[in-house]
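Below you will find the structure I want to go over with you.
Shown here: the complex without one of its protein chains, the others still in place.
Here the chain labels run A, B, C, D and E in written order, and each chain numbers its own residues starting at 1.
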Amino acid sequence: MTPMVPLIAYEQADARVRAVYDDIMASRGVDDVNNFWKALAHDPDSLEATWSRLKTLMGSEGALDPLTKELIYVAVSVTNGCDYCIRSHAAAARKKGMTEAQFAELLAVVGLANQTNRLAVGYQVPVDDGLA
Amino acid sequence: MTPMVPLIAYEQADARVRAVYDDIMASRGVDDVNNFWKALAHDPDSLEATWSRLKTLMGSEGALDPLTKELIYVAVSVTNGCDYCIRSHAAAARKKGMTEAQFAELLAVVGLANQTNRLAVGYQVPVDDGLA
Amino acid sequence: MTPMVPLIAYEQADARVRAVYDDIMASRGVDDVNNFWKALAHDPDSLEATWSRLKTLMGSEGALDPLTKELIYVAVSVTNGCDYCIRSHAAAARKKGMTEAQFAELLAVVGLANQTNRLAVGYQVPVDDGLA
Amino acid sequence: MTPMVPLIAYEQADARVRAVYDDIMASRGVDDVNNFWKALAHDPDSLEATWSRLKTLMGSEGALDPLTKELIYVAVSVTNGCDYCIRSHAAAARKKGMTEAQFAELLAVVGLANQTNRLAVGYQVPVDDGLA
Amino acid sequence: MTPMVPLIAYEQADARVRAVYDDIMASRGVDDVNNFWKALAHDPDSLEATWSRLKTLMGSEGALDPLTKELIYVAVSVTNGCDYCIRSHAAAARKKGMTEAQFAELLAVVGLANQTNRLAVGYQVPVDDGLA
Partner (left out) sequence: MTPMVPLIAYEQADARVRAVYDDIMASRGVDDVNNFWKALAHDPDSLEATWSRLKTLMGSEGALDPLTKELIYVAVSVTNGCDYCIRSHAAAARKKGMTEAQFAELLAVVGLANQTNRLAVGYQVPVDDGLA
């Protein structure tokens, strides 16, 4: 697949973009950034804001642990049908310890939720007393 | 909201439906079933298959623990915009121990994933080497 | 729910809109048009084009019979979570002969398809030889 | 496209998975199963439950005939943008008798429903009296 | 990607389809039509209705200018994850003057809207007084 814009490699990036790339590589202990960031680099405001939010939210222990948050990320990406996101966030989840059995069970839950979501909507089920 | 079909109360249900209702109430330790099941009861095959799958998958420790699975369920329901499902599965998650801080962080992850899903798709980002 | 624009009643409508309303009422044998058309009437081009297409496609025997087409309409509306569309097209389907058992089975298929769609996407299943 | 997990061929499958594969092949009169099942086989619970439900619901005459149900399946898959599902269920529908003209008309209805769903939602059209 | 139906080239098209192709080529000043039309040509009613609506709505100055409308088209296509539509309508937008900076900002808005849509739904935020 050809991207909509040329991917910006580190060598081609200006100082502002390089600073983000450097932080991504340092945070993740890798020596290159994913294609996602190389596309987003065309919009430095968006690059900075997205990385900043992702680093804080996904990279640290919060109310939820990093693996659980990554599983949720994958679940959303599967529901939306984003191939790139499924592959990159499943890889991230594996790095954080997701087993193959966990991945399979995650997909089973995602499938079931998508099914029952439509049953609830299709029957126009009214919210139960106490939950409204 | 009026449902598309009359909700079937326990007293009105036939033996096959009652057996499912009984199992739901026993499994959950409640004395009535949610409106979802009372609508689905119009289709006993669907009622039995859905409850059976949900009970096995969501009710037990698997590769993932029950709370994590419930969080995934909520994440999908929010992404799909199913009000009924958000309210009923958030309630289920709270019963399983979800704190308010966890709920808020879950929503933050769901929001971020929905955002970056569209950035990846909009830029038509090619899958990274090693993930294709 | 308050609509985003005032609904345009027959008495308030100009000649161009009235002509569409008249055709809807005559085609369906009813003495008023649904709220959908009264909102869309704010955009006469859209009103005419939408009604014209809907009348031709949904109102007549084509390669598919009118009831089958209405069931498909409902299936899409449930998948998208459009309450108004579910209610109005389920009513249309009932007029064309949909039984309660058919409605329930339709929802079961919609639920199952939404489930397996995510399993196929989540596992990133490659298209089978012969179907690619 | 590389799947997220290795596809499990019949020879590699254990007895539980083989039993499902055997039933799929016997039910459909084919000598191999689709890639979908070979991926899902990593999760035998999900494999059994999904096949069991699909066999009962899609393979038999119910309130709706098998072709109509397959058309609904395709309509959902198109709305969700699942390429694999579109190709495999359109193939299944053709086996059950779907003509090219029916496929084209199905897509026209799916397109129209997706269009009017957004018009109804965008105008926030209130449900008509008698349908609420 | 193989299409679901053979694409119909101009030479293979009948008079009714050729008339639409001729109008598309004349309106756009090109000497061939896109693959979309060559697939849709299997359903001449749909071809005519879709082209007619698209020509009127997208090709002319209305309440909104043609570029703004094309940007909206791209935003919807990205939200739905339609690769073909993203590529063809981004190309159309570029022809109408969309700059790379505008494309990047468009995607940023689409991403942000998808994010906040889920936050609003996930928290089940009630509509503010005065907007209900």
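What we mean here is this: a residue touches a chain if its C-beta (ideal position, glycine included) is under 8 Å from a C-beta of that chain, and two chains touch if they have at least 3 such contacts.
If you're wondering where the values come from, they're calculated on a predicted model, not measured in any experiment.
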Visible chains that the absent chain touches, using the contact criterion stated earlier: A, B, C, D, E
Missing-partner contacts on chain A, residue numbers: 2, 45, 49, 52-53, 56-57, 132
Residue numbers in chain E that touch the chain omitted from display: 1-5, 34-36, 39-40, 46, 50, 53-54, 57-58, 62-64, 68-69, 71-73, 75-77, 79-80, 82-85, 87-89, 91, 99, 101-102, 104-106, 108-110, 112-117, 119-128, 131-132
Hidden partner interface residues of chain C, rising order: 1, 4-5, 42-43, 45-46, 50, 80-82
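Definition applied: only the chains that are shown with their structure count from here on.
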Classification of the chain B:chain C interface as same or different, half of numbers criterion: different
Chain pair with the higher count of C-beta pairs in contact (D-E, B-E): B-E
Centre distance in Å when chain C and chain D are each reduced to the mean of their C-alpha atoms: 21
Length of the line joining the C-alpha centres of chain A and chain E, rounded to whole Å: 27
Touching two or more other chains - residue numbers and ranges from chain E: 45, 81, 83, 86-87, 107-108, 111
